[in-house]
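A single protein chain has been removed from this complex, and every other one stays in its place.
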Amino acid sequence: MTANISVEAALRLRFRRLVNRNFRVGLAFIAMFILLTINAALNPRFFTAPVLTSTSNQAMTLIFAGMAQTSVVVTGGIDLSVGPIISLTNSLASTLFPRNVPGGIGAIIVVLLAGALCGLVNGLIVVYGRLQPIIVTLATASIFGGIALYLRPTPGGFVPDWYNAVLTQRIFGLIPASLVFLLLVILVVWTPFRRSRLGMWVYATGSNEAATYMSGINVNRAKLAAYMMGGLLAAIAGLFITAQTQSGNASTGAVFTLQSIAVVVLGGTSLFGGSGGVSGTIAGGFTLRLISGILFFANVNPLQQPLWEGAVMLIAVVAGASRIFTVKNRLDILR
Amino acid sequence: MTTIAKSASSARSWFANMDSQNRSAVIAYLLIAVLIILGSIFVTPNFMTPTFLLQQLRQASFLGIIAAGQMVVILVGNIDLSVSWTLNLAAVVATAIAAGRNDLLIPGILAGLAIGAIVGLINGIGVAYLRIPSMVLTLGTNTVLKGIMVFYTGSAPQFQKTPDFLSYVATEIIGGVIPITVLVWAVVSIISIFVLHRSTLGRKIYAVGNNEVAAYLSGIRTPRVLVGAFVLSGVLNALAGLLIAGNAGRSFNEMGEPFLLPSIAAVVIGGTSILGGSGKYIGTIAGVIIIRLLDSGLSVMQVSPAARSIIFGLVILTMLFLYGRGEKARK
Partner (left out) sequence: MDTPPLLVQVTNVTKRFGGTVALNEASFACRHGSIHALVGENGAGKSTLVKMLAGVVVPDSGQIDINGQLSTMQSPADAARLGIVPVFQELSLMTSLTVAENVFISNPPHNRLGLVNQRKLRQQSEALFADLGFSHVDPDALVSELPLAQRQLVEIAKALSRHPQILIMDEGTSALAVHDVSLVFAVMRRMRDEGRSVIFISHRMDEVKEIADHLTIFRDGRNLGSFVTGEVNEGQMVQLMIGHSLEEVFPPKPEITAPRQPLLEVINLSWDNRLNNINLSVGKGEIVGLGGLDGQGQGELLFALFGLLNGITGQICIEGKPRHINSPSVAAKAGINLALIPEDRKTEGLILKMSVGNNVTMATIDELSRFGLIDERRELTTIQRVIQQMQVKVSTLKAPVNTLSGGNQQKVVIGKWLLTQAKLYLLHDPSRGIDVGTKQEIYRLIRELADQGAGILYFSTELAELVGMCDRVLIFYEGKVIRELVGAEITQQAIVSAGMGLNATVVEPIEK
């Protein structure tokens, strides 16, 4: 009898924890599913391979940009150079790509390394210069943007068709390749990072840097790793948009800096660091992009799209602030 | 010889003993002097002439007014990312109401400034009472404002030409010497200096930026200070928007985009801490001028936009390191 009660209590505790811990991320997924449903209701052809593929493609660069931002935000920092790194890697890819496949793979590797290097530079200045991330990455954003412009003063360049096909078409004519690519990036890049000791230390640093340092952990290395991961993921975003547009453009990434922050916030990751992750970010990215589909099929003036996107974001932000009304000690609000 | 050495060492100790906020401002003005000298040597001898410099100030005044508002928000430990579309909306509404007529200019201007104030009020309330991080909230309001603008101007084109008088104010150079916009910037600056360094509101702004809890526990109504900072920023953005529109002869979408990041950069180059609570207004003026001189010097030299962008980033980093080093030398 008592055993039953305690089992039940334990289950209830587990459930309550599950809900509490994933509340914000859960909201992002609920929003995504609601929008998916509305999309499907408005467009009977929504769940066909071509429509799904194009929806997925439209969201993918933003999702990778958001993942890049997440990796830095988890440490309690912010990366205003996400957009310019996308521009830089896009410009670099468009100048490097040869026609043959082996050379193309080499180009991809170089581009990924370039992105990681950008992230490393951010990290080194933040960590060893002891400067605020927001202002450091504002400066490096200008530098990376300049390098992108140097690589590609005018839009253009060459991107082979096979590369576009591999990333943005369908596999067996059915599965959107971009979704598979996203899954691959999660499995090969993010999860190993998140589940490693280093990843744990990155989250620990974001949660309480002083405590992590006191625990004898190399906080600097954890931060460097997070910024490098941010650069690498931004390079992946750059590679994807290269496949999508099949050209290079030094200003292609600009919009993604602020949008990546928006997606992170929509995905329920705290800007103060230490919690959250890419699953919410991915839901946030799809949510933002699904809005345009709905507006299109609901015959809403396309000019309203930015307004709706902004409204959704503001609502998410205000909803996230609702806890303020339950605080009992006003000092807790300020601290 | 010894007197030189002595005066050099006394200059050094004067510099070392200075308040870090003042020292940052001195560094910034030294950089201006260096830029002017380098400019007159390598770019064009005109660089040192008053006409050229006043022309630069005229170009800088739009950013200067925006940076004044951005500085107040940064001083209270926040950031305003809604700069671009606040000024855009204010300018478009003002020109639409004025409809190109001088007699409707006053209502137009008032409406524009009111829009700035309302946006600032919304930002301020969200930050002060709902405790939404300003970076997220102002990003959100910026997106919504952009949405409103795109919808409003896109569906039915509005009257976007500015009244002649506004264009006159934004472009006229009195006696061929003093541009009116520089006067406007000067007035904004004088008010800013009084507010920040002489008024109770200024004292409270620095207190909140340094330690909101301690300020609150001293009986300061900190939420009002936060709201005040954002309203000030909103109104100044709107004012800048009107002048930018007047300068161009019309209002247009994305007119504010080039100003957001430079406004933050100017404040930081001027020695204000991005964490809030420390910085002198005089430094922000220097920051604005530095950005302007770099921009015009490099474009006169026909440096490619790519190199300009890189140099700009390096200058920000260099200034940050200089300020940071000063701080460490004191400890």
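Letters A and B name the chains as they come in the text, with residue numbers starting at 1 for each one.
Quick note on the criterion: contacts are C-beta pairs under 8 Å (C-beta built on N, C-alpha and C of every residue); 3 or more make two chains touch, one makes a residue touch a chain.
Everything numeric here is computed off the predicted structure, so don't read it as measured data.
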{"item": "Contact residue for the chain not shown (choose from A:44, A:129 or A:192)", "value": "A:192"}
{"item": "Chain not shown: contacting residue from B:211, B:253 or B:304", "value": "B:211"}
{"item": "Touching the absent chain when the full complex is considered, from A:82, A:121, A:189 or A:217", "value": "A:217"}
{"item": "Chain not shown, touching residues in chain B", "value": "19, 194, 198-201, 203-204, 206-207, 210-211, 213-221, 277-278"}
{"item": "Hidden partner interface residues of chain A, rising order", "value": "17, 20-21, 192, 195-201, 203-204, 206-208, 210-218, 274-275, 327-331"}
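Just so it is clear, only the chains that are shown with their structure count from here on.
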{"item": "Between chain B and chain A, distance of the C-alpha-averaged centres to the nearest whole Å", "value": "31"}
{"item": "Parts of chain A lying in touch with chain B, wherever the complex brings them together", "value": "78, 125, 129-132, 134-136, 138-150, 153, 250, 258, 261-262, 265, 271-272, 301, 303-311, 313-314, 317-318, 320-321, 324, 330-331, 333-335"}
{"item": "Chain A contact footprint on chain B (complex, rising order)", "value": "79, 81, 126, 129-133, 135-137, 139-148, 150-151, 154-155, 212-213, 216-217, 222, 261, 264-265, 268, 274-275, 304-314, 316-317, 320-321, 324"}
